[in-house]
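Presented below is the structure to which this report refers.
Note that this complex is displayed minus one protein chain, with the remaining chains in position.
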Amino acid sequence: MRRTWMDVTRNGLWTGLAAGIALAVAACGKDPAPAPSGGAGAGGGAAPASSEPIRIGVGGPITGPQAKNGSDLVDGTTMAVEEWNAKGGIRGRKIEFVARDDEADPKKAPTAAAQLIDQGVVGVIGHFNSGSTIPASKAYADKGIVCITPASTNEFVTDRGLPTVFRVCGRDDQQAARAAKFVAEEFKAKKVAIFDNRTAYGKGLADNFANALKGRVEITVREGFDEKERNFKPYLNMIKEKGADIWYFGGIFEQAAPLLIQARGVGITAPMMSGDGVHGYVDDFLKKVGEGANGTFTTFPPTDPAFIQRYKARFAGKEPGPYAIFSYVAANVLLHAIHDSGSEDGRKVAEALHKGSWDSPLGKIEFDAKGDVKGPPEGTYVVWVVKDGAHVVHSSK
Amino acid sequence: MIQTLWDGFVQGALYAVVALGYTMVYGILMLINFAHGEVMMLGAYAGVVTLAGLAGSGAMASLGLPLCLCGAVLASMGVAACYGFVVERVAYRPLRGAGSLSPLISAIGVSIVLQNFVMLTQGNAPIYVPGADKAWQDALTGGWTAGPLSVQPTDALIVAVCVLLMAGLWLFVQKTRIGTAMRATSQDRVMARLVGIDVDRVISATFVIGSALAAVAGVLTSLLTMQAKFDMGFLLGMKAFVAAVLGGIGNIPGAMLGGLLLGLVEAAGIYGLRADYKDVYAFGLLLVVLIARPRGLLGERVAEKV
Amino acid sequence: MTPFRAVLRVLLASAVAFAISIPFASVRSTAEAGFTFDLRPAGTIAGVVAAAAILGELVRLAGRYLGPGAPRDARPPFALPAKARGAALAAAALLVALVPLWSGSGTVTMATEAMIFAVIAVGLQITIGMAGLLVLGHAGFWAVGAYTYGLLTIHLGWSFWPAMAAGGVAAAAMGFMVGLPALRLRGDYLAVVTLGFGEAVRAVLKNENKWTGGDANLPSNLVPGQLRGVQGEIGQWIWQPYGTPGRNGDYECYLTALGLLALCIFSVVRLARSREGRALFALREDETAAKCMGVDTVRTKLLAFTSSAMWAGLAGALTAVQRDSLNPELFDFNTSILFVAMVVLGGLGSVAGAVLGAGALWILPPLLQDWFEDITLYRPLVIGALMAGMMVVRPEGLLGSRSRKAAG
Partner (left out) sequence: MTAPLLELRSVSASYGPIRALKDVTLRVGRGEIVALIGANGAGKTSALMTISQIVRASAGDVLFDGRSILGMPPDRVTAAGICHVPEGRRIFARLTVEENLRMGAFLVRDAAVVAARMEAAFAVFPRLRERRMQTGGTLSGGEQQMLAIARALMLEPKLLLLDEPSLGLAPLIVRQIFDVVADLRRRGVTVLLVEQNARMALRLADRAYVLETGEIRREGPGAELLDDPAIREAYLGG
């Protein structure tokens, strides 16, 4: 009668290990066939030979809640790769790229990285979220593969000093410094309220902003809420109660839109300020908020209208996401370095990246020792304002 | 302070309406319907899609906002009721009498399926109540101010509708034949069968009613937050469940009390303690209540059925 | 009769799926044009549901002939004599240990992750599969182990083995504490309380970043040398075949994960065969009856919680090493659900099932990405459908044992 537990356990050890072995062998014994994605043609085995294409990788949220951002990565890289292939590739070899999905989930980032590594990529454009980039870039660095993130602004990405990790976007501390300078010196605010969404990105940005403002402007509210929160009234009350000339939100557009609508609803007229996570996203942010969005400040580097036109021409009129240009630049810089170094060894390419200097739609790109783009402490960030439903540069001082 | 508590009260009213569904189902089946929060989300989607569609096609301008709102609420109730009915038939009924673990796991599975179904079909970006529309801005902003308290029309609407729904459900359960049958079934399912009550139909009715209520709460939540998103339901649903437990599970006035209390506690926590621990307060409160008064605030002492 | 009804069920399922998916799959609102309406997506869904229903019917059919209901030999067909089994196990372990020699270096990472998850799933089998207590916050224990490890190595400079043990102990202590209220709660309340626990852990990690490094991860540049114990003293000559210079701890992680998994399987199987194990199964079958039979339910439940949390904690320490950084988002509710799904898919109460479940849910989707690019998009949907479908069609899971609870 009491066979239940016996059934379960009699062969548990044996079968358990057998299953484990089977899986391990399945996972390890197999070198996944390369899956070309995007522009370039089919590939062969993993070992690069002179006739083989040069392979680079894209790691980012291809699917999942942030798939929109992932398409920036893919599109920007596609453009760069197509341009290089049109010019005849590098050393007569075509370039192809492979995309792997991390679903914007830090859990899955190492898996995506592992797969790209086994595809034999020279370098990777990605990942998008700092939470994913941090573990993934470590994996790339261990294998001597270049990783250039076009979008992860968390300082920690490069502060670890990994020799093959770079970024072409700014850093949270630069962005926050720019915002703080604006709020204290140009906007001349007396009181500031600061919120964030308790993610690596949002909280890091808001903390940096608060630090930069310390002693310059009074911070009346410093609060955070979960990134799934959508009822902001209890938090907005704090602004009404404690007062603020301007309020800052460290987070992304998805929360910023209802936040701003609700703020206007409860009668808060002070402008909102935010970072790159809210900049852009015309359809998802500006159009959704409508008139209430006017006067909202964001920090973002100046964009290149020529690039936007090229992008639209390539992708049938599609509006580029804010990070498409960074992905394009990242891919271009990587390909330049592969070209200049004359090698497909990531470590040599990284050396070339550290030494080189390139002109790009984002201005001159030179990397410092940590892998950040050299520049002033505020980076290339400028302050934008929303006017008549569009972002326009407000202050580029 | 008063303003924050009022906001908590509004949120609590929404919790309470969702909690009704949990409490009714738990009363009869002793099952946490993990998918209930998802049904609320489905309702919110159906409502917002209807509203946005009406606004986009220009019908809102001719029909007027109140009529469109009613239409959206009705549509969402219908859709959610269908889903509630189907979920019970597909995922819970075959498991009746299969112990308590299987239905729970099945419920979690259904919840994940519904969430991802909406994510795949409607996209993973939130959809918005047509907020840029001028009619909305006029109708849903502004409001009344009394001293430190200002009440927006949305808030007033939410509280009014929630109170009406709760009163309506209370009358339904107390006065009607089916309502009495529901109470009878929740007390003794076998005996209910023996007096001729088709228990399966009563359970279906419970799911349909609970889902329709949740749908209204979903639409109202969307009016409050201006958007609907595929993952909006789970945490809200869990909190509503906590509210149901607070009040005494299986007890309809208890769910209302628990919902309001939970809303107020959260608001007080945001105001007085730390805002970033908001989501923890609900579960902390749950633990305290379960240990100090396992039957909830209004729960009656009933012998455990063996 | 039966085939006819099966066909009917399939047709009904797809018809219902078609009808109820219309509002979400076929209707969209656009700001410009009001509604758009397109029946094709609903049709696609109906087709998929029909396929799934056919599959379900087949599984049901197969279960009728192959399931535990069918008479079964005392030994499975592939049973070996005890000595041969031991040798086979040793050979198999050796084989797995050597796999990295010829496999791609990146996939070692995946295998390591899968084995870590397998440890967690096997541990979770104790609470869910054996004791029948649904835990929806297991990621919290994983987090406790991982962060304990991280904080001890970073701030106090502990080396790998003691810090890992400390991670296990800390998680076990947390399991004990969460288990305490469990003594008084019905199973379903327990699920919600553990869910709350998981959320609370995540909230603490996110908000108290003074201590945890918050979202900004553990500063991992302090972690290298993590595997000091392995690499240092005994390390060099044992791991020589694996460790080419510049590869930081990958193979050591792989081997440690393998060892941990073997240890975990071994001890959980031992537990299941012991007196305590019988008590756990009795608890799952019928708590009241178990009490009457003299099972100390308090002790048993606490044992289940503590030991299952301990395995999650040990796995967490290994995760911290393997990833070199931690992020509170690793430990969200979806992760807890993933663990439950691993246990459920493989089969409640089955150790082998948990390993299989962990491997299937973690390794298969990325491998299949070569053929189905969007597979990651559908993974959660499939997990959810499997959980619900499994309960309806085959509650005992792929390799599990059927609960003998009488109906009614």
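Residue numbering begins at 1 within each chain, and the chains themselves are lettered A, B and C in the order written.
Everything below uses one rule, namely that a contact is a pair of C-beta atoms (placed from the backbone, for glycine too) under 8 Å apart; a residue touches a chain by one contact, two chains touch by 3 or more.
Just so it is clear, the model here is predicted, and its values are computed rather than measured.
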Residue in contact with the excluded chain [from B:M30, B:V90, B:V199 or B:A268]: B:V199
Sole residue of B:S57, B:Q187 or B:S204 that reaches the chain not shown, by the stated touch rule: B:Q187
Contact footprint on chain B, counting only the chain that is left out: 177, 180-181, 183-184, 187-188, 190-200, 300, 302
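Please note the rule applied: only the chains that are shown with their structure count from here on.
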Contact graph of the chains (line, ring, star, complete, other): complete
Where chain B and chain C are represented by their mean Cα positions, the distance between them in whole Å: 31
Whole-Å gap between the CA centroids of chain A and chain C: 30
Whole-Å gap between the CA centroids of chain A and chain B: 36
Numbers and ranges of chain B residues touching at least 2 other chains: 276, 279
Chain C residues counted as touching two or more neighbouring chains: 31, 203, 206-207, 377, 403
Chain B residues touching chain A - in the complex, by the definition given at the top: 3-4, 7-8, 10-11, 124-126, 128, 131-133, 137, 140-141, 150, 152, 154, 221, 224-227, 229, 231-232, 235, 266-267, 270-271, 275-276, 278-279
Touching residues on chain B, where the partner in the complex is chain C: 30-32, 42, 45-46, 48-59, 79, 82-83, 86, 90-91, 94-95, 97-118, 120-122, 127, 130, 234, 238, 241-242, 245, 274, 276-277, 279-280, 282-284, 286-287, 290-291, 294, 306
In the complex with chain B, residue positions of chain A that touch it: 64-65, 67-68, 198, 223-226, 228-235, 237-238, 240-241, 254, 257-258, 261-262, 264-267, 284, 287-292
